[in-house]
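Dropping the structure in here first, questions after.
Removed from the display is one protein chain of the complex; every other protein chain stays in position.
As written, the chains take the letters A, B and C, and residue 1 is the first residue of each chain.
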Amino acid sequence: MKKIAVLTSGGDAPGMNAAIRAVVRKGIFEGLEVCGIFNGYQGLIDGKIEPLSAGSVGDIIQRGGTMLRSSRCPEFKTERGRERALDQLRERGIEGLVVIGGDGSFRGALELSKAGFPCVGVPATIDNDINGTDYTLGFDTALNTVIDAIDKIRDTATSHERTFIVEVMGRDAGDLALWAGVAGGAETILIPERPYDLGEIVSRLQQGKDRGKKHSILIVAEGVMGGQELAAGLMDDAGIETRVSVLGHIQRGGTPSGRDRVLASRFGARAVEALLAGRAGVAVGMREHAVIDYPLAEVFDGGDAKDLGLYDLSKELSI
Amino acid sequence: MKKIAVLTSGGDAPGMNAAIRAVVRKGIFEGLEVCGIFNGYQGLIDGKIEPLSAGSVGDIIQRGGTMLRSSRCPEFKTERGRERALDQLRERGIEGLVVIGGDGSFRGALELSKAGFPCVGVPATIDNDINGTDYTLGFDTALNTVIDAIDKIRDTATSHERTFIVEVMGRDAGDLALWAGVAGGAETILIPERPYDLGEIVSRLQQGKDRGKKHSILIVAEGVMGGQELAAGLMDDAGIETRVSVLGHIQRGGTPSGRDRVLASRFGARAVEALLAGRAGVAVGMREHAVIDYPLAEVFDGGDAKDLGLYDLSKELSI
Amino acid sequence: MKKIAVLTSGGDAPGMNAAIRAVVRKGIFEGLEVCGIFNGYQGLIDGKIEPLSAGSVGDIIQRGGTMLRSSRCPEFKTERGRERALDQLRERGIEGLVVIGGDGSFRGALELSKAGFPCVGVPATIDNDINGTDYTLGFDTALNTVIDAIDKIRDTATSHERTFIVEVMGRDAGDLALWAGVAGGAETILIPERPYDLGEIVSRLQQGKDRGKKHSILIVAEGVMGGQELAAGLMDDAGIETRVSVLGHIQRGGTPSGRDRVLASRFGARAVEALLAGRAGVAVGMREHAVIDYPLAEVFDGGDAKDLGLYDLSKELSI
Partner (left out) sequence: MKKIAVLTSGGDAPGMNAAIRAVVRKGIFEGLEVCGIFNGYQGLIDGKIEPLSAGSVGDIIQRGGTMLRSSRCPEFKTERGRERALDQLRERGIEGLVVIGGDGSFRGALELSKAGFPCVGVPATIDNDINGTDYTLGFDTALNTVIDAIDKIRDTATSHERTFIVEVMGRDAGDLALWAGVAGGAETILIPERPYDLGEIVSRLQQGKDRGKKHSILIVAEGVMGGQELAAGLMDDAGIETRVSVLGHIQRGGTPSGRDRVLASRFGARAVEALLAGRAGVAVGMREHAVIDYPLAEVFDGGDAKDLGLYDLSKELSI
């Protein structure tokens, strides 16, 4: 293998740039040429491909977003689109591809791999919802962004003795809401992986009030329902007045945390190693404190039961 | 004067604690006893009043919110309510009151002053909307919170080549949106003090696109309209797709900036000086780079025309 | 077991307060009384012990330092001192003790355990140097503090095309320097676990310069040598001018990161569980992504060989 390429796809996540840097530098260290593909799979189809030097990825490890940009690409979901992509790669003598993104992006990588082109996926999404890895790039940074917001909101909640609802991202996954809720000292946390009972929430709020707790923070994962919907429910069912804060897109950006930068460096390097070792059609990941790679197919296989011990702990600590 | 009291009222703002600390310590330095009134005017009516020592305000200068808490108090708007408040003050031998808050809070202070009880107002609101002072406590911190959010959102806007709308607080005032827009490098800023033209916004976006600018950030002050409303307008009128981020309550909290802590220290000390000098019924403020005090009535007198040179500058720099 | 106590000892670390909160709330949840011991082992000997309620640890999860304070205690290293400590515990009917601190603090806990008093250690130190656990409380926060400093210093290094040396804490361990160096994109990292060669550093700097790299950041762990010493060496040996930044005590403080708060919550709860299950003389820790507890003696047994793969990676990525 003499030439590889790297692209970012799907929603951006802090640490993508650090991963691009690692792929490029590790590749060059191993004697490879490395190309950057701009605008994700769409750019691949359109041939927006340029060689990257060690210097071209300098001073990006600390930046949010992705210097290669990202975009949606319906065309890539068609066989015709993927054929055009493969043509672009072959034309340039590119022999391996690193795809940095979430599970939607990994599906594309799996398809290319099935078509015989060596691909490796690097999991990057603040949602931490990719089967087979304990952590995805961006999750740690987003966690810190969310708890910073909760800390700020708590200032007002305490000063005004109010109940706040904070809506947190995560698509169908509750990890970000759960970790942020525990770290933020939230009184109640709602995640899609667990059923909730409005009556129980109301009675917890009431009990807190009876014990003299005059403010309260509820975290709701967007996968459960919107913050406004929960507020309406609490008002309708129990006459409880709340304020809602929908954190929104600030959760996706920002300079990556130390943890995310180190993880990105490891993931990027491992992806190059996997390509060089001929292990294609794999994703890199973190499992039991070790960097590994594993078949991309596992990402789409139902998924192992998540450990939700943290959820139970959150209830015990918010008494 | 031997005994004074301090309360916080209205929406909380970063720097309130630093101002409380300054009132208490300056008061004690001048040989006064200083009491803290909890829960704003309601707490004053209810007699939630406690003596504060120099040590009791230690380690609060860096905290958001207000240790004295705040609340709304419809009762204080009645003469009967204010009579009860005055009774509480007189009973305890309190001879002067420092009110830290926004213009609603200042109205109460003005009423008490008219009734013969010496009051001084310390302007604290992230909205920076109090006539007679160039800056209010909390504005600088909120500005930094908003630009931090804009910086994060720009990561995503750039990576995905999208247009974002960021809705910023400020009630009827545009200062926070305007400053944050300039500091955040926003392409368009909408503030209540200036008319806007949807057609012009659309054509600016279009021109930017034509010049190769693939992402854009629009700041809209809540006093103009909601972010979602603007998004709907752009979609309906011109088919322009945008994402909306409503920053919400995170803007009110957080550890105060250096500027706000210094301002709070000066304002708090000046309030005590004004009381001691017999200048009651005044607000403290910052004017032409100097700490001053001026009649509370000026706060409610229409207001001087604001300098909106910064608005014009924002247009010139966002080309 | 009906009554337990908790203390913090040794250098403070972000997350100690979150761990105290977890011990107290988990203890109360399990039906225990929980006491706080102030000022570490010295306070234990002196009987500075007070009951803690669920509310008394509210609003501390986000604070650096330790509300229980800490101190050195030579007296506790004597049998007589430990006897007095045990008397204090027995007098109050305390049947178990959670010690939050570093390995020096754990030695005390081990001695008490040997004397028959059930103790559990919670590892808290920014140095990440406790055998048997992959992470200690405070390491993640310190990592973020250090990379924030490196990011700032890089602004100046780039603007002035200079070489900077950043001295990072860690006592005899290189983890903080190594992780921060990788995350900060440092050109060279010196850690105690690996020999260094001044000549090699000089030639790397020279090679970088030849390739057009006009600035450079060197990270040196305090366990290797002081930053000033390294600067003198580079000047004397090769006439290379550098600037030195000794980060110092800012690395120990600050609001804990999300990761540290979650870890602290888990560690604190696990410590209570271990006491209740009769597993005394243990430390809690994180191993292979799971919270565990293990014999305190393992902490002092030479220590497993550390995985220094990250060190090799740092060299490959800083080309």
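Keep this in mind: a contact is a pair of C-beta atoms (placed from the backbone, for glycine too) under 8 Å apart; a residue touches a chain by one contact, two chains touch by 3 or more.
Note that this is a predicted model, so its numbers are computed, not measured.
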{"item": "Interface partners of the hidden chain - shown chains only, full complex considered", "value": "B, C"}
{"item": "Residue touching the undisplayed chain, where the options are C:79, C:155 or C:197", "value": "C:155"}
{"item": "Per the touch definition above, residue among B:66, B:251 or B:265 touching the missing chain", "value": "B:265"}
{"item": "Residue ranges of chain B at the interface with the undisplayed chain", "value": "21-22, 25-26, 28-29, 54-55, 58-59, 61-62, 134, 140, 143-144, 146-147, 151, 154, 158, 179-180, 182-185, 211-213, 255, 257-259, 261-262, 265-266, 269, 286-290, 310, 313, 316-319"}
{"item": "Missing-partner contacts on chain C, residue numbers", "value": "8, 11-12, 14, 16, 39, 63-66, 69-71, 145, 149, 151-156, 158-161, 164, 243-250, 252-254"}
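As a convention for this text, only the chains that are shown with their structure count from here on.
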{"item": "Centroid distance [mean C-alpha coordinates] between chain C and chain A, Å", "value": "28"}
{"item": "For chain C, residues that touch 2 or more chains besides their own", "value": "none"}
